[in-house]
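Below, a portion of the complex is reproduced, with chain positions unchanged.
Residue numbering begins at 1 within each chain, and the chains themselves are lettered A and B in the order written.
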């Protein structure tokens, strides 16, 4: 039997870029990691090594740098869309869709022209474009959240392998990976991102949680409530277990005071929350 | 407008396990990292915090350890399948499908009961099971390959942002992430895995490469040729660029001798190669 080439993509990953805006009274810096992925009529290079339709990934990198110089950055969603559209319009007969992914690493000003990086947290944007349309997904990664009370885990199914005791008060901690799809462009991408982020943080804290799943659903719903243009929220929440240390052998009680934050294994909860009547996702998640 | 819960999963990630078989004349060790993912009728815990259908991820972990003791490990594909089927049959009305993912970390014997770990490379297995059927995907990760000649990149598309020169002799290097789907169970999982791995390594080396895409397609096809039961191969090949260092300022030539292996960015090539007439994937990749 013969072989058949199936779905395939190519592109450039992890293009590091620092942009300095020197036009105002104080410099502004933007620190991005950019990825480009193209899909389309690229079968020839796989099948025969004919590269005549292949734009080198080096040229994709050059385009990212040149666009940063020519157009600046602006909202990362705009920057990603500008690039995604470039790649699809530059080769309309070859590129079926282009995806540009941006992770922004924030810097905080500490002086006129000096900055410190306060966080491992990153703001993300992914734009997928065809000739006819484009879809925008925003998100964040590496946001650590923890609450010291207001979390229980009870009434769960027990089988022959269940030893976990029920608890009505535990530490709940996670590292949020969130992505939300816009059904329409908000008036202000940055404000929309800020409102979504605040909704995730606030709802994690204010929800009395009977399971991390319940917190997930509440957090996703809060993003939908906070930003009208968001159509759908996808969340990935590892359950970073905090184990109560047994201090009884040393004559000490331990009423939820001293914990061992365990590395592995960890529970992993994923879920999607979408707005009823939201427009279809198109290629947003492809 | 209301909210709607969409696709969701839960499970335990990165369960570390060492198994020692003490029955033979010499101990055998198996070192695994195991993940469990369940999908099905778990909406209640998201919507209301009702956990009555939720088997704790802690119990999933216990099951993994208990099964290792009760049944041993055997081929990782068998171990993954045994567990996946357990989770789906134990809660047939709730669990639509269970996926068990195994990464094996190899150890090489250095003495009667002593071992050294030779490699960052990992062997992988993923089994997805429903009540009616199951699907097996095997693979490997972290396999570094490099060739010093027999690789060119020419005749590519040039646009306004293209500065890359053509080359008829370059270093080609990658870190293989491969997964292949079995259409039927091979007689010997370990032998099949070994044959697939050898096909990847051998074909990378023997293919005169006009693009990494071409190498990818050849490597995928070689796995299909080497193992009859493989239906489909998915490959992810980062192009680890090796930049020729310019030694001209120091009065030295550099005819492909001294290179700078660059970290980032890197080209990223993905592709699927499937057997014509192969059975459909079912839930193998879901």
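One rule holds for everything that comes next: a residue touches a chain if its C-beta (ideal position, glycine included) is under 8 Å from a C-beta of that chain, and two chains touch if they have at least 3 such contacts.
Since this is a predicted model, take the numbers as computed values, not measurements.
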Out of the whole homomeric complex, 2 chains are present here; how many copies are there altogether?
4
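Following the convention adopted for this analysis, only the chains that are shown with their structure count from here on.
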Averaged over CA atoms, how far is the centre of chain A from the centre of chain B? Could you give it in whole Å?
23
Help me check something: in the complex, which residues belonging to chain B touch chain A?
1-16, 35, 37, 42, 45-63, 66, 90-91, 153-159, 161-164, 209-211, 213-214, 216-217, 220-221, 224, 232, 238-239, 264-278
